[in-house]
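Missing here: one protein chain of the complex. Every other protein chain is in place.
Here is chain A:
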Amino acid sequence: MPGPYKETDLTERVEAFLSDLKRGGTGAGPLRGSAETARETTALLRKITAQARWGSAGDLMEIIRKEGRRMTAAQRVLKIIREEYARSRGNSEEADQESLHKLLTSGGLSEENVIEAINELLTELEGTTDNIAMQALEHIHSNEVIMTIGRSRTVEAFLKDAARKRKFHVIVAECAPFCQGHEMATNLSKAGIETTVITDAAIFAVMSRVNKVIIGTQTVLANGASPTPLIVCAPMFKLSPQFPNEEDTFHKFVSPHEVLPFTEGEILSKVNVHCPVFDYVLPELITLFISNIGGHAPSYIYRLMSELYHPEDHEL
């Protein structure tokens, strides 16, 4: 009986998830990588779909929108519901808009179908890293010098996959102050890849010798050059329909503790320390995105975006 008890259980789970996210900090919490976060979010939404009471597709979308407002990752699921509805009606995609009113009011959308579609999304999420890694051989050639920065699981898998057939050299910038680059380099050298760790300051000096830069990303924004090609490994779930209004809004600043320890004393009151974790890379500087469904130019991102998210769901 999905009585009120179940619903409170659900909100409890949602809230626990949210506070975990907020406290996630520098990745010390239970949610470490973005892939886990995406999977967790989708699983949660599936749970909501399964447990919450909803009569029509409109209700369900409203529910998910409500929860999603706090999670800002629900767009894919909303799109799925729309598509699923469209399919169940036998309508084509174009008719979607016209039937919107009907969609919001009528029933005729079976829970199983929606959940099945969400499950598909989950499977897709699980396989993203592998899918991206599979394309490695197309992009990395023998005797190339590849540079990467910090640690990204996707990039790591990508490079390891390439290393099965090709022989190349990887230069890892350590990415101070957290120095995840060290971990990355250890993992790569374990896989038998020739690896060099450099300080962040040395990037400029080394750049002339580098054939390609391959990095991971936190988010690919909706609008999304140098002589060295920059390749970004980004699974589809990293796509965000948001445009960068103010560059800074997408930065994540953490406690300056790592840069200047709190124990320093008097100097702290005299300086301002900023410790950004991510940087904004202009789309012009990016040569290619490699996602789990293939390689894309930055200018093509808008198209992917419309495939993945319904324009009405951009603002939750």
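Criterion: a residue touches a chain if its C-beta (ideal position, glycine included) is under 8 Å from a C-beta of that chain, and two chains touch if they have at least 3 such contacts; residues count from 1.
The rule is short, and it goes like this: contacts and distances are computed from a predicted model.
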Any idea which of "Cell division cycle associated 4", "Urease accessory protein D", "Translation initiation factor eIF2B subunit epsilon" or "Large ribosomal subunit protein eL14 domain-containing protein" UniProt assigns to the chain that's been left out? "Translation initiation factor eIF2B subunit epsilon"
Among A:Val145, A:Ala191, A:Leu268 or A:Leu308, single out the residue that touches the unshown chain. A:Leu268
Against the hidden chain, chain A presents residues 5, 8-9, 11-12, 15-16, 19, 22-25, 246, 248-249, 251, 253-257, 261-266, 268-269, 272-275
